[in-house]
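As you look at this complex, bear in mind that one protein chain is not there, while each of the others sits in place.
Chains here go by letter, A, B and C, matching the order in which they are written, and residues are numbered from 1 within each.
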Amino acid sequence: MSFVNPNPDLTDSYKKFINEHIIPIELDVLNHGFRKSLPKLQAMRNLAKEQGLFAPHLSKEEGGLGLNLFEFAFISEELGRSPIGHYVFNCQAPDIGNMELMHQFASDALKSTYLTPLQKGEIRSCFAMTEPENPGSNPVHLSTLAIRDGDHFVINGHKWFTSSADGAHFTIVMAVTDPHNPNPYQRASMILVPLDNQGFELVRNIPIMGDAGEDYMSHGEVKFNNCRVPIENLIGNEGEGFALAQERLGPGRIHHCMRWIGICERAFQMMCERAIYRELNPGKPLAGQQTIQNWIAESYASIKASRLMVLDTAMKIQELGAKSAKEDISTIKFYVSNVLMEVLDRAIQVHGALGISDDTVLSFWYRHERGARIYDGPDEVHKSVLARRILKNVGEQMKSH
Amino acid sequence: MSFVNPNPDLTDSYKKFINEHIIPIELDVLNHGFRKSLPKLQAMRNLAKEQGLFAPHLSKEEGGLGLNLFEFAFISEELGRSPIGHYVFNCQAPDIGNMELMHQFASDALKSTYLTPLQKGEIRSCFAMTEPENPGSNPVHLSTLAIRDGDHFVINGHKWFTSSADGAHFTIVMAVTDPHNPNPYQRASMILVPLDNQGFELVRNIPIMGDAGEDYMSHGEVKFNNCRVPIENLIGNEGEGFALAQERLGPGRIHHCMRWIGICERAFQMMCERAIYRELNPGKPLAGQQTIQNWIAESYASIKASRLMVLDTAMKIQELGAKSAKEDISTIKFYVSNVLMEVLDRAIQVHGALGISDDTVLSFWYRHERGARIYDGPDEVHKSVLARRILKNVGEQMKSH
Amino acid sequence: MSFVNPNPDLTDSYKKFINEHIIPIELDVLNHGFRKSLPKLQAMRNLAKEQGLFAPHLSKEEGGLGLNLFEFAFISEELGRSPIGHYVFNCQAPDIGNMELMHQFASDALKSTYLTPLQKGEIRSCFAMTEPENPGSNPVHLSTLAIRDGDHFVINGHKWFTSSADGAHFTIVMAVTDPHNPNPYQRASMILVPLDNQGFELVRNIPIMGDAGEDYMSHGEVKFNNCRVPIENLIGNEGEGFALAQERLGPGRIHHCMRWIGICERAFQMMCERAIYRELNPGKPLAGQQTIQNWIAESYASIKASRLMVLDTAMKIQELGAKSAKEDISTIKFYVSNVLMEVLDRAIQVHGALGISDDTVLSFWYRHERGARIYDGPDEVHKSVLARRILKNVGEQMKSH
Partner (left out) sequence: MSFVNPNPDLTDSYKKFINEHIIPIELDVLNHGFRKSLPKLQAMRNLAKEQGLFAPHLSKEEGGLGLNLFEFAFISEELGRSPIGHYVFNCQAPDIGNMELMHQFASDALKSTYLTPLQKGEIRSCFAMTEPENPGSNPVHLSTLAIRDGDHFVINGHKWFTSSADGAHFTIVMAVTDPHNPNPYQRASMILVPLDNQGFELVRNIPIMGDAGEDYMSHGEVKFNNCRVPIENLIGNEGEGFALAQERLGPGRIHHCMRWIGICERAFQMMCERAIYRELNPGKPLAGQQTIQNWIAESYASIKASRLMVLDTAMKIQELGAKSAKEDISTIKFYVSNVLMEVLDRAIQVHGALGISDDTVLSFWYRHERGARIYDGPDEVHKSVLARRILKNVGEQMKSH
């Protein structure tokens, strides 16, 4: 049938792992601090390695399972059912994006020093792009400068929402290296900066929705103060920053979408279970309420729609490359993020007071995924981009008739 | 890729036919009476036959193209782009449903007398099920009786929304033959009644949204007044009416959904074209308005979601039968009908005053497809049915843990 | 209490009249032609006069009841419960708008010749503004020209959606008299044209949603072909067309809103009654379904919100003039028209197949009020206008701090 999962048994192994090992510890990790939980999480990673499930997205040579993007989509949905799922298997954002980027564009030297331990899960990384003073939706609007000084870049700038900076080993920073280039898309470059480099400063973990987080689960505000790094730390060529960002963000967006479907699935399951066990009156469970039934049916439909569109996009990226799937990626980015928030909202409503407490995982997602409609391009930008592309095509058809 | 259209060239032939021959005459047919247009429509049917495009859903032996349901979905979308598309190719409801039903369950005698000319487009048919006094959403609630009298049934009853009764050659009527059967699902039978039979009465074409219509484009209120037909006119066996209705309505629903996607596509195209050519001020087309862009992007996403879900369901019916696709069919029935109304509503709004006039095809669909959320089971029933099925499954999983 | 109806007994008289005399004949009028119904409608008007209820909006000297706008709002809601309510009491659009306009701005000669018989209900009128080639949302974009030739204007132009032109005695036309005025808002004038004037042509009643209508219930496409009228036919001064249109359209919009609340009330009542008498199973009425209950509760809330906002706006216009209520009028225009469509849509869904038939009044409104979100400024324009005004105010506050 249609979008057949090519690895149903493997998917089941992940599902079982998540159900048996991850879900039982997730609230503990979320509510009592990520750093304190690192040993527990490392134990999980070891178990994942033992079971041959670690890093499914990497090639077998790199220690992974060699799944392509379409195959990975089915696994990612399973992992997404817990907020710590991807982390345990070392395929979490932003590291997975950095792995993809460096795999394609980093020098061998950078690969052996940084990529290899990253793939093994020995270190973590981050990606510094968004700036507080400039709208993230306009990627050529950057103030961070990297000025050549001999065989070094001297970087100065201010970034925020540098996710997982706290405790990371290095960042890749997007900085303007050629501010006077007439083509604004060729002004910036991507440069790798070790976080123990002089001049790098983690200002704070930004409190997001009441929670600054820590370690992997945080979003940093960072500064580069005369931060010097050798020119060998360039990823790709000078001036290619914007082009690489496109390469990185397209797949990055579908990775989010795959994960969101996992969240939807879990919230949906919790909503159904709650509807069954919660009684309004003895013998009268919530499940008999038509409003609840409507939410279940409508959520089922929109999750199914989301999954099919994500799989369709993954297949297209797989076969034709991310560039030809640009419109598909914009479509799922705004569609699935809105389905996600809607399903979470309904699941919370079905749980009543329990739903807003931290006694379930729903409140974590409700808070921390509100950003889904903002990061990597807000809904409004993706819609306009998509519509203008469609209108351009229709306009050309009209002219040719 | 994913849901690859197995017959892209054939699909293009249909697209071309619709664009070149059907769309140019559709407003004339809609606005000036269907009966008056019959010669013109017959000419189109002849052309379709000449081009080898007639009756794509029938086997080659029956004079068709032998497409399976999944293949037909792609064609049906093309035909759906005009309100007269399916009619011209003789795959219009309710006839296509009757063809499917009789193909499987009618006796050879009934087949040669009724089915063969129906397949050839020489006669039309209708299907009398819904009763004004009983909720259509509850199919075991029927008052029409067919009492055995020797080797005849004597039928008495009152039906409405018997689509296309005006000018049809026969109807299949759902009537209670065994009112005292303890199993309410075994009380009714399906019986073929020629419309020139004594006792059959077409009371009126029901005015729907300001338009009673005529001939094929009408919805009849009919009566059976001591209407005698031979028992050989039974379709299937006595008491199987409800089971056959399920067989007939499942695929019937997906046929509607396929057609609705064609309507969505056309309305979407019209909305885009209007946005391009209509100027608010000289040089400032509607296309530059962000509200319009939002509608285009959101419509694009939900039409794409609809198409993928319909194709997924067609594939499932194809491979596993309509019974296993019951939930999928309920899902697309309410999901796609709502997308349809939303897309039509936006297309009208983009057209302004022109959109509510009959100078475009949009107003026809706006009026005549409002029923889409009602006929063949209203949204509310499909949602409840789907949710209860999901909850039952979840409940069973919960017990087994 | 709050928005107390100052004339509760009078309101009851109208309610009773509508229930006893108007609702019983409305379907007959709607389904069998307005022109044929004129004698019946005239009888109703006579009865209204006998009961002292005719023309509630006019001063006592003009033969009315002397109600101010706020008082009239309560009456208008009652009349709005039937599509022929306002007509019977001679306070229907577009005549009521023309009466208000001429009362303020027409010369005594025009008043005695045209306004007086209009107020008495002896003749009807129309208003020709929108042009097929120019977006109605941009009122300074007009192609119709009125060139001075001696003591006459020679008018040439093409208009549509000239409501009720068929059978009207005169129109007021918006035409450009000073095309080169640097201020685009001072180019047009309003001129009264008797419809039997040479050069006036009613091209057609535009088919709207399947129904061209006739007489009062129609929307004309009209042409002015070298149509000569004396300069005395000017309403107000030359160049004041745009200013007068603002005067006319502001109150015109609130009249629509008042009427829409009446439609909402009727549809709401029908929805409730249907929910009570329609049974899904014996003894299980629709009223017990939670989905229906949700629709009723949500409709109740938004109708109440609509009514309060309309009354608040009427009071403001009453006390401070239409100009100071500009934002309030934009607000109710888009808010109430959307509530209207939503309530009608739900009422239809609750009625099932009956709801889309013409056996109730719902289908008439569903078709003919779809224009509510378009005419007199589409939603999108009112929203942008309102938002820009708010943002301007906030921007000024920000600067002053």
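Here, contacts are C-beta pairs under 8 Å (C-beta built on N, C-alpha and C of every residue); 3 or more make two chains touch, one makes a residue touch a chain.
Computed from a prediction, not measured in an experiment: that's the story for all the values here.
A.B. asks: Kindly state which of the options A:161, A:224, A:300 or A:335 is in contact with the chain not pictured.
C.D. replies: Of the candidates A:161, A:224, A:300 or A:335, A:161 is in touch with the missing chain.
A.B. asks: Among A:62, A:211, A:273 or A:319, which one touches the chain that has been omitted from the display?
C.D. replies: Here the residue in touch with the unshown chain is A:211.
A.B. asks: Touching the hidden chain in the full complex, which residues of chain B are there? Just list them.
C.D. replies: Touch set of chain B with respect to the missing chain: 289-291, 294.
A.B. asks: Which chain C residues would touch the chain omitted from the figure, given the whole complex?
C.D. replies: 1-3, 269, 272-273, 275-277, 287, 290, 292-294, 296-298, 300-302, 304-306, 308-309, 311-312, 315-316, 319-320, 330-331, 334-335, 380, 382-384, 386-388, 390-391, 394-395, 398
A.B. asks: Contacts of chain A with the missing chain: which residues?
C.D. replies: 31, 130, 132, 135-138, 141, 160-161, 206-211, 278-281, 289, 291, 348-349, 352-359, 363-364, 366-367, 370-371, 373-375, 378-380
Everything below uses one rule, namely that only the chains that are shown with their structure count from here on.
A.B. asks: Measuring between mean CA coordinates, which chain is farthest from chain B?
C.D. replies: Taking each chain's C-alpha mean as its centre, the farthest from chain B is A.
A.B. asks: With centres defined as the mean C-alpha position, give me the chain A-chain B separation in Å.
C.D. replies: Distance between chain centres, rounded to whole Å: 43 Å.
A.B. asks: State, to the nearest whole Å, the distance from the C-alpha centre of chain A to the C-alpha centre of chain C.
C.D. replies: 52
A.B. asks: Between chain B and chain C, what is the gap in Å from one C-alpha centre to the other?
C.D. replies: Computed from C-alpha means, the inter-chain centre distance equals 38 Å.
A.B. asks: When you check chain B against every other chain, which residues touch at least two of them?
C.D. replies: Residues 380.
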